[in-house]
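Left out: one protein chain. Kept in place: all the others.
Presenting chain A:
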Amino acid sequence: MRHLLSTRTLGRDEAILLLDVAEDMADVATREVKKLPTLRGKTVVNLFFEDSTRTRISFEAAAKRLSADVINFSAKGSSVSKGESLKDTAQTLAAIGADGVVIRHPASGAPQVLADSGWIDAGIINAGDGTHEHPTQALLDAFTIRRRLHGTASRGKDLAGVRVTIVGDVLHSRVARSNVWLLSTLGAEVSLIAPPTLVPADTSAWPARVGFDLDEAVDEGPDVMMMLRIQAERMQDSFFPNSREYARTWGLDDTRFARLRPGTMVMHPGPMNRGLEISSAAADSAQSTVLEQVTNGVSVRMAALYLLLSGDREES
């Protein structure tokens, strides 16, 4: 792999390879010495134009477990906040000798621009770009679902027939987009449930069903119920009247949670708004995968870094 920019363009075999390598990486985490020498001498830059401590430390842990040197470059308080262009930042990182760049950026497409620009030769991993994609989040979600379903026999398997319902602010969610593409590539049936204001105007090209009724979705008994974080400020722009109405209509509250099949996984990419899109009972239940998702995030990111940066870099 040359870059990991989106799941839209990720093929089934490539996705399963990533998940299988992540299984190997997860095994490393169970050892006493949680470290591989694979990326010794390689430099990975975490280039974060948006604050995200959770994603940044996950990538940092992943790179360090592979023995890479890690440089954290936060745009806040740096030359970037004084107007330095993406081009100059990229050329600076190239001059430093970065082998891999993990980029989080508020602009949709910024990782793609970086990969296509010729400003830097490093492998690029998209760690979330605007409202476009967050491919490693979707990979860790798929990994988590597969592990819950198949345990140690997960390797080589896809998600054929698994019914996943994603609930919340689909319009602004890069997590939802990456999951729609990846989970359907892996054979899952994806449904999206949201207020009509928070679904893109045209989702005809998406391999997903769109609905507005969470109760109906709950009663369909999905295998996975994935709740998205809702930003309270969306109500300022009249996407919904207020947080009470949102929680009542589109939140996984205790009643709805109780109606789910016992086997239904409850997922959330974090950080959670308890009491808004998800109740504490649901978040802390045995069905919740929230902490597994965090753990698996490191394994999946190790796999991505490994496949991008180990050995001779292939030409794109």
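General observations
Please note the rule applied: a residue touches a chain if its C-beta (ideal position, glycine included) is under 8 Å from a C-beta of that chain, and two chains touch if they have at least 3 such contacts; residues count from 1.
Here is the rule we go by: contacts and distances are computed from a predicted model.
The chain that is not shown carries the UniProt protein name "Dihydroorotase", picked from "Acetolactate synthase", "Transport permease protein", "Dihydroorotase" or "histidine kinase".
Touching the chain that is not shown, out of A:8, A:64, A:148 or A:274: A:8 (per the contact rule at the top). Remark: the omitted chain is touched by one listed residue; of A:113, A:235, A:281 or A:294 this is A:113.
Check A:23, A:50 or A:133 against the missing chain and you find that the one touching it is A:133. Chain A residues in contact with the hidden partner, per the touch definition given at the top, are 8, 85-87, 105-110, 112-113, 116-117, 129-133, 174, 177, 200-206.
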